[in-house]
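What you see is the complex with one protein chain gone and the rest in place.
When the chains are written out, they are named A and B in that same order, and each has its own residue count from 1.
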Amino acid sequence: MKRTATRLGVALAVASLLMTGCGRDDDNGSGAAPGVTDEPCPEAVDKEKGCIYLGVLSDFTGVFKGVGVPFSEGQKAFWKKVNEDGGIGDYEVDVTKYAKDSAYDPDKHAQLFGEIQDDILAVAQSLGTAHTNAILGDAEKEDIVIAPASLASSWQLVDNVLEVGSNYCGDAMNSVDYAVDELGAKGVAVAHFPGDYGDDAAVGAKVAAEARGIDFTDVPSEPGAADKQASVVAGILKADPDVVLVATGPIEMASIVGGLAQKGFTGKIIGSIPTWNIALLGEKKLVPALQALYLQATSFQTWEADTPGYEAMRAAAGETPPSDWYALGYGSGYVMQAVIEKAIEDDDLTREGMLNAAKSLDGVESEGMLPEGAANYAGDPNDAVIRETAFNAVDPTTASGVKQEVAPFVGPTAKDHDFSESACYEQY
Amino acid sequence: MTTPTDEKTTSFSGHQLEETTRRPRRIWGRPGLVTAYAQDMAFFDTRAKLVAVCALVAIAALMPLQLEDDILKLLATGFVLAIGAIGLNLVTGYAGQVSLGHAFFVGVGAVTAAVLNGDPDGRRLGYGITFLPAWMLGAGLVAAVCGAIVAPLATRLRGLYLAIVTLGLVFIGQYIFAEWREGTGGRGVGRDAAVPTLGDVDLTVNGAYTEEQKLYWLMLVILVIFAVLARNLVRSKVGRAFAAVRDRDIAAGVMGVQLGRYKLLAFTISSFYAGVCGSLLYAADGHFSPDEFNLGMSVLFIAMILIGGAGTISGSIMGAMLLALLPRIASELPGFFPFISDRSTEHPNIFEVETALYGVLIIAFLLFEPRGLYGIWHRIRTYWKSFPFSY
Partner (left out) sequence: MTAFLEAVGEGLGTGSVYALLALGFVIIYKAMQVISFAQPAFMLAGIVLVSYLAESVNFWAAVPIAVAAVALLALAVERVAIRPMVGKAVFVIAIITLGVDVVVRVVAGAFIGVDPRSVGDPWGQEVVNVAGIDMAQRNVAALIAMVVVGGLLFAFFRFTPIGLAMRASALDQEAAMAQGVNVGTVFATSWALAGGLAAVAGVFAATGGPIDQNIWIVALAALPVIILGGLDSLGGAVLAGLLIGVVQAVVATYQRDWVPSLETNAGPIVPYLVMMLVLLVRPYGLFGTKEVERV
C-alpha cells in the first residue's frame, strides 16, 4: 500500500512537471512593444489607461540592501505620484511587477535580467556597476534603456545608460584635491571593494594624487565586518596617510573608521556616496568617531534640502523613514519620465523610440532633485559629465544623519580630466 | 541508430570471451533472457529500451514548440548541468573517488571558453574563436589537463581525506580565479561568457526561433552526444575497471587493474565533462563571475548524482533535471501555501524554501531510496514487468 502511494506520488510529480507552463504563446498579445500593454497596471489608479512596465534589479538582501530598499521605495513613490497626476499620455507606469532582488551578485543580476527581459520596456533601476555591465551587452542588443543605481565613470560613454550625478572617479579626484588644498595632505590611501565600483574611486584618487604629487597607497578591501577589515586598517596605518578614501559598503566603512579611530588616526576619511547609511547611527560607540573623521562625497543634496522637488518628495514619503537613497530613487524618476514623455511625443513608444529619446535628451527639469546639468545625454560626453562634489558630515540631529559640510566645488584634477576616453575603472 | 551489439567487445582480462565471437540470439517473447555477455552489456539490451529512449529524445526535441521560454531555459540549463553530473558520476559513482572539487573544473571550463571565445579588443583577455566546437572542446581539454595534474595527489588519498582535499581545490581555485582578473574579470565583477554561435547565427539573439528555443536544441544535442559517449565508456574495459576500483581497490589492484592509471583516467575524463559543462553553463545568462565556482556548486553536483542515482548515466540526467527545475517548483509553491512569500525580504520566502527543499531531497533520497530517481524508475519497471504478480 505504502509503495503504491509512493509511486502515485512520483507519477503525479512527473505529470505536474510536464503540465506546468504547457501551451506556448508565441505572439506578444496586443502587438505593442515589449513592456507596453493596453491592459491597466496591477495597481492602476485609472483603469482606462494602459501600462508601461519598467524592470527593477535591485539589492534587497545583499551588501547594499541599505541602498536598494529605500531607493526602490523612492521610485515607487515617484511613479505613484506620476500615476495619480494622470500618468504619462495614455499610460501609467509600473515598477513593482518586475522588481527583482539580485542580492548584489552580478551573476544573479544577469540571470534575473534574462527572466524579465522580454516583459519590460526599460530598466528603471539596475543597482551596481559590475552588475549593470553584466547586462549591458544583452541590453544593447535589444535597445533596452537602463537607469543605473550606480555612478561609475563609464556611463557617459554608453548610449543605453541614463546616469545622473557625478561619478565615483570624479568624486575621488575632488576629494584628493580638497585634501591637498584645504587639509594640506601629503599622502592618501584608498580602501576599496574589488570590482568596478571600488576601482573607479581608486583610479580617480590615484590620478589626482599623481597630478598633485602626493603619496598614494592602494589597500584593497572586501565585503565583511571588522574581521575582514582588520588587515585593511593595518595596511592603511602602515602607509601613514593624512587622508583616507573609502569605496566600500557602509558596514565596511564603519569598521575601517572604527579601527582607525582606535589607533588614534586624526585625519579625514572621505567615503564614496554608497558608504553612508543612516542605520550606522545605531552603532552608538562608533558615532563620535564618524562625526569626527568621516565625510561623504556626493553631488546630491540631503533629505532636508529646500527645493520644490525635495518638498514634494518629503510629502510623498509620509511615514517612510528618511534616507538619502529614497531621495535619489525618487529623483532618478524625473529622467525616466522625461524619456518616456519624449518617446510618446515622437509617437514611438518602443525600445528604439526610448533609446532615441534618451540620446536626444539634453537636460531635465528635476525641481532641484538632481545636480545642475544632469541628464545631458545629447552633448559631448566629456562636457556633459558632472564634475561637482560636495561633502556631507555626520550629524545625528538631521533626518538622514548627514548634513552638507562643504559646498559643491570642482577641483583642478577633475576639471582637466578627460572622461570621454574610457572609464576610470578600466585603467585599474 | 545502430545497435552496437555486434561491435567487437574487448574482454576484461585479455581473454576473449567465447560468447562474443558468436552472434547472440534473441528468443522471441523472452526479452529478459540473455545468452551472451555482449548482449548483457549492449547499449540497448532490450528493444523496448531502444524504442523508449528514441521516443524520449524525439519528445524532448519537440518540446520547444510547446513549452514557454522560461521553462525551456531551465531545461536547457538542466541539460548542461547533466553533462557535468555525468562527469562527476564517472569519477564518484563509477570509480568511487569522492570529489568535492567538481566546481573548480567547471570553473576552468567556463573561464577557458570565455577566454577562447572573448572579443580580442574587449576589456578582458580574448582570442575571438567563434567556432563553437573549438572553444567547447578546448574548455574540456584544459579542464582535463587540470584534472590530470590533480589526480596523482588524489590517488594517494582515500575516502574523506580525498573529499576534503578536493574541497581545498575549490578554495584555491577560487583564489586563482579572483586574482587572474584579466581572464576572469575578478570577484564581484566577472566577464561575459562564451557566446554560442552556429555559422553566422548568434544563438543568444531572438530570431525565427527565440534564444531559449535555440539554446535548448543546442544543449539537447550536446547532452545526447556526451551521454552516449559516457554510456559507451562505462560498458567498456575502462568502465569495468572503474567499478572494480570502486568496489574494492585493493582487490582490483591484486587482479591486475592498474589503480593509479584508472584513477588518473577517471579524474581526467570527469574533468573534461566538467569543463564542457562550464563552457556552456552561462550561455543563456551571458555572464559569469568567479564567485560562482564555490563549495555550493560542488555540493549541487554531488546532490544531482545522489538524487539521480550514483553509478548510472540516466540517473545523472534525471538528477540534474530535477535540481534545475527546483527553483521553478519552489516558485509555484506560494499558490498552494500562502504563507510562503515570493519576496526575498520576507520569511519564509521561495528562495529559502527552494534551498530547504534541496537539502530535504538529499536527506530523503539517501534515507529512503539510496539508488535515487533511477532506483524509483527501476522499481516501477520491475513492478510492471512482473505484473500482475508483483508484491
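A few remarks follow.
To be clear about the criterion, contacts are C-beta pairs under 8 Å (C-beta built on N, C-alpha and C of every residue); 3 or more make two chains touch, one makes a residue touch a chain.
Predicted model, so just to flag it, every value in this text is computed and none were measured.
Looking at B:Ala148, B:Leu259, B:Ile362 or B:Ile380, the residue that reaches the missing chain in the full complex is B:Ile362. The omitted chain makes contact with just one of the residues B:Gly159, B:Gly207 or B:Gly260: B:Gly159. One of A:Thr37, A:Thr61, A:Asn167 or A:Thr248 touches the chain omitted from the figure, and that residue is A:Thr61.
Contact with the omitted chain, checked across B:Leu203, B:Leu306 or B:Leu326, is made by B:Leu306.
Considering B:Ala76, B:Ala103, B:Leu116 or B:Ala178, the position touching the chain not shown turns out to be B:Ala178 (whole complex). For chain B, the residues in touch with the chain missing from this view are 98, 153, 156-157, 159-161, 163-165, 167-168, 171-172, 174-175, 178-179, 187, 250-251, 254, 295, 299, 302-303, 306, 345, 347-348, 352, 355-356, 358-363, 366-367, 370.
By the touch rule set out above, chain A reaches the unshown chain at residues 60-61, 65, 69, 194, 219-220, 222, 225-228, 230-231, 234-235, 251, 255, 258-259, 262, 279, 285.
Please note the rule applied: only the chains that are shown with their structure count from here on.
On the chain B side of its complex with chain A, the touching residues are 65-71, 73, 123, 178, 185-190, 192, 204-205, 282, 284-289, 291-292, 325, 328-329, 332, 343-345, 376, 379-380, 383.
By the touch criterion given at the top, residues 3, 6-7, 10, 17, 20-25, 60-61, 65, 69, 101, 103, 105-107, 110-111, 114-115, 118, 130, 133-135, 137-138, 141, 193-196, 222, 426 of chain A touch chain B in their complex.
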